[in-house]
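This view holds just a subset of the chains, kept in their places.
Order of writing sets the labels: A, B and C. Residues in every chain begin at 1.
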């Protein structure tokens, strides 16, 4: 059971998927010879050739648009968007085409395209490299949106995303790329948890904390800290953003009576609002406190020097936990 | 769920709203599970004497009235408990 | 001379500078037959829109040489990526008349199986389909299949970034794809002079290393020959071709448009003298290929197609709202199932009351 950094786990997952299915192609800017700016595709062009790992021209609409055409003939393109802030040139292709062609064709056209997007901050980068745009994709029907928080999930979820008959936007937490974790590579796709299920990653009775991608580790750190004060947090790794696994969270909240949602994206219009609304609908009479959200301010993501003030940290999570308990 | 920490600190929100706006809320203030408890016990929240922070009705307030040893004040707008 | 043509407005043969191969007689007759049918279908659809049987209809009247030239020049295994304006090309490719009009009828889907006739759903967001065509063409190359993709674009659509990215990818990948721009003079109300300062749209290919042709888009023989030539080049590994076909939208942009606001009738009249159908008919009559009998038979067939469309569209369709939820994903999500259940409850309740 190898111990892999998250980036390497995705690399391994891509490799496995490419070995299993010759229709899996990788496309993107600098993913071939360079192996991607985060080296997630390192070595794959060398081993699978230029026909299966394509260094495309620099044009995101072009990447997604041609991926759609490839998918129409049975390919399963996995497109790398180099950084979160550069997905927008492709937004038209994603929203009006990739997401809708299945419905427009009454299910006759299937587009098993995966868009890999590194997201989130904390790596000291410059502007447009640390944003969290997942809510913009979740609102668009026809897309599936997921994000792994650990190496094990990264390895399996990328394979599940590729195997999915639907387009999947696969967000990769930049600041967790180098975090290591055990990966059970001997299992099979059928054995592992389904792509669209949240997972309780720590049990606790006082407050449920829901997080995804980069904030899962943060939530776990907060849980450690809270435990020292005698407060037991239950941490849910959402894993899937669209569809949201509201059931798993609701089950937890019915026990704890309290929920804090943590993400890096601005709270305003973010995924936390949706989860808060849904949980409040489902668990109204169990709620001892309003669902609280911890997230980014409604600001352009600020570059390296100021990001520590922007990013939700353990203190902010604990503060929300306290406010929840005080209600 | 735990009552301990909740009693240690006043709930900021209702207190803030009531104090901040100077407007006496017209509704009985209670969190949803307390509302449910009252309903399950057949207690009219408006009859409950509210002792929670910011004039909120607590679970205990409901139980007190339900157990027959409380005297409702009828308007549910008891002064905010001392913080 | 430019644009390249094979049959001029008076039905006289020209030589297109030897660049284009004149189609054989059977092909010319087939072009004629399908243009007659296509025009009749188009007129019928416009009438149906006027009657409210269609939500809207964008006519291709005057552009039949492009619609039919393209559809007939493609081989069975080739793919067509049409726009909302290209109903006649789609019809000619084999899709049924009622199916072709599904979107315009207000359905939530394109109405036909894209794989059956290798026709992508008619595309509304302009120029997005150009990239799909390039991707599909590249897929054919990867598979070693002899398939060419052809995308139809309007003059207005060439201004969108996606057209540029598509030409660029096509050039770099040497993809077997044909870009055919029906330059019909207008993007709704905006004339070409406000759309581009290029001497001709066909100049654009140069910037991508994509060979380009400017053809008379009202000359079905020329369009047919140009597309054939491009398809052959692509098949031989020669890569993409960009074709600008100069034509004119005789009718309004759609049935909802009022073209008198932005163009003179004189302009329309001038273009009517270059009518693609009349010129081919003249040519075929002059060369003795077409006689009254065949002309009558073709006209009857056209009436038949129109009648079918008319009847098909006057039949009330069963609307199954539950079907809306079927094809958003391969399997509906729980969220969608809940939403569907809620809708079905509502409908059941309405039934009762």
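FYI, a residue touches a chain if its C-beta (ideal position, glycine included) is under 8 Å from a C-beta of that chain, and two chains touch if they have at least 3 such contacts.
Every value quoted in this text rests on a predicted model; they were computed, and no experiment measured them.
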Each distinct protein chain appears once in the view. How many of each does the complete structure file actually contain? A x2, B x1, C x2
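Convention: only the chains that are shown with their structure count from here on.
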Distance between the CA centroids of chain A and chain C (whole Å) is 40
Mind pulling the chain C residues that touch 2 or more other chains? none
Which residues belonging to chain A are in contact with no fewer than two other chains? none
Residues of chain B defined as touching chain A within the complex: 1-2, 5-6, 8-13, 31-33, 35-36
Residues of chain C touching chain A in their complex? 108-110, 113-115, 120-121, 125, 128, 130-140, 142-143, 149, 161-162, 165-166, 168-169, 172, 326-330, 333-335
For chain A, which residues count as touching chain B in their complex? 205-206, 231, 256-258, 284-290, 322-323, 325-327
